[in-house]
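Our next item is subunit A:
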Amino acid sequence: MEGEERVGFFKKDISRRKFLKYSGRGIAGGVVSFSVLSMLTGCDDTAQITGFPLAAGILISDKSRCTGCQRCEIICTMNNDGKAHPHISRVKVARNYNYGAEGVTNNYEEGEGHFGNFIIEPDTCHQCEEPVPCAEACPMDAILAQEESGTRIVKEEDCVGCGACEANCPFNMITIDPEESKAKKCTLCDGDPSCAKLCPTGALKLVPWEEVNAKLKKHRFQLS
Partner candidate 1 sequence: MNSNKEQQGHLKDAVEQVEEKEILEILYEIIAENSREIKLTKRSDFLEEPASLQEEEVEEKINELMDVKDYQDIIRIKGKKDDYLFSEEYIDKNYGEILIKLEDNDLLTLMVDTVRRESKIYPRPTDIRLFKKAPFNFTADTLEKVKGELQKHEEFQDIKEQKASNGAVYLYSDKFLQHKQAKSLTEWVEVLQRQMP
Partner candidate 2 sequence: MATTGWTGKILRVNLSSGSITTEDTLKYKEFIGGMGIGYKVMWDEVPEGTHPFDPENKIIFAAGPLTGTGVPCSGRTNITSLLPTNPYHAISDSHMGGHFSVRMKYGGWDGIIIEGKASKPVWLRIENDDVTIEDASHVWGKGIFETNAVLTEEMGKEAVVAAIGQAGENLVNMSVIINGASHSAGGHGGVLGSKNLKAIGVNGNQSVGIAADRKEWLELDKYMMSLIGANNQHVVPNAPQPWAEYHNPGSRWTGKKDLYWGAANPPVETGECDPKDMNSVGLRTQKAVFDHGEVAEKHTVRMGGCHSCPVRCHSQLHIPKLEEYGYSANVTNTCVGYFSPGAVMINGIYDQDEDNTRTEGAMITRGLGAQLADDYGMWCNYMQLGRDFLYAYENGILEKVLPEEEYNSIEWDLLEAGDPKFLVDFYRRLAYKEGELSHLGDSAYWIAKRWDFGDDYWNDAKYGLWSPLGFPRHHSNETAGQVGAVISCMFNRDAQCHTHINFTGSGLPIDLQREIAGEIWGSPEALDPPADYTPMNEYKAKFAKFSIIRNILHDSLTLCNWMWPMVLSPLKERGYRGDTSLEAKFFSMATGYETSEEELDLAGERIFTLHRAMTMKQMGTMDMRNKHDLMTDWIFDADPEEEPFTPGTVKMDREDMELAKTLLYKEMGWDETTGAPTRATLERLGMGYVADELEEKGFLPG
């Protein structure tokens, strides 16, 4: 766990702003570099974790810890929609729960999911930076970038529920609410995601900047 080796390209005294910018240049938008994640979680396997920098900290999704309770889906929709409605949840676990993202395979006993090797991946919105497939597909231009939070949000009054965004999202994240005919998309709850706050195993977790800073410090790097 030597700092130099683990944090690689990080420079000493890197500012938080720079950090945000830098880490925001991963694949498909605001993905935190793996080396930082590995430092924060102790996880060596790149396939296990993803992270997004938010105003309040880094949102980590760690599939080695997800137990498939799906409380995140319920809390998401209770918080955002006032109902329990996993279908429109902005974090998606149910679809990966039984047989993993691939669904039933001939070798399901060894594949992902509850009927396999028990690995369950919580899917979260990638908040794509450029291009933004859902926004590009929207004929009403109802999906807008929110600069300060780094999220893309649906302007509900403009949304007609046509489903173009849903069809165009490469990650199958944005979803049309069949009861309201509106697109439902992750807004990261204004920087304080309710799913992460209440995840009972920390599979989704918001690591506050202070903690990120402290850990980086420990590894001889600073976020100023």
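Going forward, a residue touches a chain if its C-beta (ideal position, glycine included) is under 8 Å from a C-beta of that chain, and two chains touch if they have at least 3 such contacts; residues count from 1.
The candidate set was assembled so that all candidates are chains of the complex that A comes from, given by their letters.
Only a predicted model underlies this, so the values are computations on that prediction, with no experimental measurement involved.
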item	value
Single touching candidate for subunit A, where 1 or 2 all sit in one complex	2
Candidate 2 partner contacts - residues on subunit A that touch it in the complex	42-45, 48, 64-71, 74-75, 77-79, 81-88, 94-99, 103-104, 108-110, 114-119, 178-179, 194, 197-202, 205
